[in-house]
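Every protein chain except one is present and positioned as in the full complex.
In order of appearance the chains are A and B, and numbering begins at 1 in each one.
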Amino acid sequence: MKKQKIYILLIIAFGLLMLSGCKKLDVSEYTTVIAMGIDKSEKGVKVSAQAVNDYVLGSKPTQSSPVVIFSEEGATVYDAYLKLASFSVNRLFIFHIQCLVIGAELAQEGIEEYIEFFVHYWETQHNFNVVVAHDEKAEDVLKMRSLLHNIPAVAVESKLENFEKIYGVSKITFIDEIVTALKLPNICLTLSSIAIVGDKEKGKDNEATQTTDPEMKLKASTIAVFKNDKMLGWLSEEESLGFRHIYDKIEKTVLHIEHNNKLIYVGVKNTSCKMSFKLEKGEPTIILKHKMNVTVPVEIAPNEMNQIRDKINEDLRRLMDLAIFTAQNKYNADIFGFCETIHQTNPEYYQSIKDRYDTVFPTIKVRYQFETTIDRTRSK
Amino acid sequence: MKKSFFQALRILLSKPPKRKETSENTPAQKYIRPSSDTEKLLQMAEEPEVAYLNKPLYDSIDDTIAYIKAVQGNCFDLVIRQMHLKNAWDKQRIAVVYISGVSDKKIIDESILKTISDNYRNIPKQDKQDSTFDYFNNFIMTLSSVRNTEEFGELFITLLNGDVIILVEGVKKCFLIDAKIKNERAIEAPMAQVSVKGGNEAFNESLSTNVCLIRRRIRNPHFRMEKYILGKKSNTSVVVMYIHGVADPKLVKEVKTRVEGIDAENILDSEYVSFYLREKQWTMFQTIFSTERPDTVVASLFEGRVAILVDGSPFALVAPMLFVQALQSPEDYYMKGYIASFVRYTRFVAFFVGLYLPAIYISLIHFHSELLPIDLLLSIAGQRNALPFPGFLEIVLIMFFFDLLRESGTRMPTSLGSSLSFLGAIIIGESAVQAGLFSSIIVIVVTITAICSLTIPDYFLNLTLTVLRYLFLIAAILGGLYGVTLASLALLTHLCSLRSFGFNYLSSYAPFSASGMEDSLIRGKINKIFRRNKNISAEYPY
Partner (left out) sequence: MEEKTLISRGQFWVIVFMYVFANDLIRGFYAEELTNNLWIPIIIGAVGGVLIYFVYTLLFRNVSGIDFGDTVTHVVSKPVCYILFLVYPLYFLCLVFFNLRDIYEVVNIFLVQEVKLLWFSLLVLALLFYLLSKGVEVFARFTTMLFYITLFIFVSFSGLIMSFNRIHLNYIFPILEYGFGPVIKPAFLMSYAIPFGELFALFGIYQYVKQKDKNYRYGVYGLIMASVVLLLITLMNIIILGPVAMTIDIHPSLRITRRIEFAVFVQRFDIIVINVMMVLIIIKLAVLLSTTKYMLNYVFKLKKPNILLIASLLIVFGICLFAPKNYTLLLDFRIKYIIRYVNLIFEIIIPFLLVLVSFFRRNQTKKQKAN
């Protein structure tokens, strides 16, 4: 028995020694990529990577920039990504990628082939945010320095999250959602966007971080509408807000009503919306059941509650109508997921209209059911 | 001439066989000094070492004394006093032999010799020679602990234990009277297992004091203590204790068989005894529990375990041991149950942290950097940029350095103060960081590891962890988290296959027993802990 144990130990030791023949890279021996961007170029695609200059981060703060941008062109994304190695000192690792920026031009061409790489690549965490650059190139977006956080990509990510939570216009999209939207027929993808406000050129310098009013700022912006993986256009701010009210849950937003000839803001919290489908007299109807909690900052008498509530619902309805109108008529893109609701409640009907959905979608009627709860009003 | 120990013990403890009187033992001859044949005596002394065990005593005192001197050499503390006792009918010559370091001179002078000489005057006339001896044996009441023996074995052992030997001329027996001096360390607080609320007595090196400490806590007439003398050369006393009726009889029998079967040259410490007692399996973990607190021993005895005390060692052994005991501290039983359970959880977590932290650190940095949050990752990367050593070498060096510090701290004479204490280690680490040798995160990692592993109440498990940590570190360096998983599976297999006196080492965890859980992960109610029996007196596998 003892002999056998020695044999096992020898085998294990030998095996472990052999395992060590593989290259193990230390944390400081590779370069972390925080954000990536893809753009259109003549060869195919241009991939830019925002890499962290950790040589700077460890020691005391210096003048040099904490991030570096590389870009390289290639026929496909993987090709260009590997070519980026020609720029960097160490290997590039994209574990901690925070966001992926898609250039506006590329989005209009079609993103499906380029997204493929990020879907299957095992190294990423798959919970990074995918955004479109608002009428810009992704590379330029990545080059912008930010005042509020050392590393711009983290700043971008935080801005998007913030905006999603606070006002409700942005939308965090993970890569799985994109795959789902691209594969299922009839459903259309939506992505948030990032815009550059101000002068692009001056934003790259160091001086941008040393004034109180930098020349350029990055801003989380409205929602882009895709159809069949091509971008069709943008929604305006109000339309984006209405879209988000229908599609997602919003933590905090605002609505406006008129009360005593004054414009009052109404704080809205925790919205949620449920979709259901009914065939009313042969016409497809979607019923939207919307819930929210509001806070009204003026004094209201108890018998005025219903009035105020109706006014709030009116404002909300206006937003949602705008969004639905744009989606149905301007873009003819089912961004809300109506087709999935139809598929889930009434599969046979869905089978019948699946092929001619483009003609059916603009005719879908929408009915609203609001459940607004007024939490608090200001009292004396 | 090697007689087995068992036989020797049997002979020692049984009644000596009657020896026939030879013709030389006539009354007149006791006054004749025999020839002191030095050569013959020296020859006797060169016999194999344990020849003295069964050797019967000589008739004449001089021969006996000569033999004692021959065996012991010229020990300067061996005191031999020859006296003549006289009464109206008789004159007797006796010799008083004792060793001055271990026997109390005061007791000898005042109690023993005085008693003997006073009472000899009042002895009535006896018919035979030996009856004087018997008279002494039976009628002198003022000496309480008197025994007699006919063999050199018992004579030597009791002489060396501190008793006084009284040799009587012409008689082949001698008196053994208890006169031990107590020359030992006072009862102090324990060194390793200190408790805040409970009592703070610890065993010391003397067997009688230790036994007395336990006796004071158990006033149960079924409490058994059996003494063995082990070690051919060292003749150490070993006491096996158990409570009859509470302890599993098979367990007791097993322990006794193993103790009796110990065939050792010398037994210097309880660790020697535990070496012979434990199962022959290759392991780094302790399978016999050792403690220096009497209250722990007493609690174990009431649970049904068997305790072993060794003379000269302040650590008592308790058999069998389960793995949970290494994470139990006596303090737990002096607190409320919920708080004690919480403290136990922290100890449990500390055990795992102390074992795994360096390995996980290395595997996170080298293999799976995705597990680190982005800010921590970047700061570590920034720190590690300009360092000379690669990651694994760094951590091996600094762990080794901390182990060296721990060792030197134990050996540091107090005159140098506690300058190299733990905090000093951290300061040294900080200077190393500033010199650019290590990164600061490594110092934190190793410090946390050391602190966590010191939380474990059982000091010996701490030392085991020190070794295991290196093995896990190597596994992590070579294989990342996958290597750590395989190594922990191997360790778990090893732990599952350990046995302590037949009981599974991981008894209360697997197989799962709800009543066993009362004292392992949680500290259940006090009345439930002692009532459960499943841990120990379950079906004994032997």
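Following the convention adopted for this analysis, a residue touches a chain if its C-beta (ideal position, glycine included) is under 8 Å from a C-beta of that chain, and two chains touch if they have at least 3 such contacts.
Being a predicted model, the structure only gives us computed values, none of them experimental.
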item: Touch with the omitted chain, as defined above, among A:Q307, A:Q344, A:T359 or A:T373; value: A:Q344
item: Of B:L371, B:V396, B:I448 or B:L471, the one touching the omitted chain in the full complex; value: B:L371
item: Residue among A:V89, A:V119 or A:M305 touching the omitted chain; value: A:V119
item: Chain not shown, touching residues in subunit B; value: 367-368, 370-371, 373, 375-376, 479-482, 485-486, 489-490, 492-493, 496-497, 504, 506, 509-512, 541
item: Contacts of subunit A with the absent chain, listed as residue ranges; value: 1, 4-5, 8, 11-12, 15-16, 18-19, 22-23, 119-120, 122, 125-127, 174, 176-177, 179-180, 183-184, 340-341, 343-345, 347
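Convention: only the chains that are shown with their structure count from here on.
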item: Gap in Å, rounded to a whole number, between the CA centres of subunit B and subunit A; value: 69
item: Contact footprint of subunit B on subunit A as seen in their complex; value: 2, 5, 16-17, 19-20, 24-28, 32, 34, 52, 54-59, 93, 95-96, 98, 123, 125, 151, 154
item: Touching residues on subunit B, where the partner in the complex is subunit A; value: 282, 365-367, 369-370, 374, 377-387, 390-391, 474-475, 477-479, 483
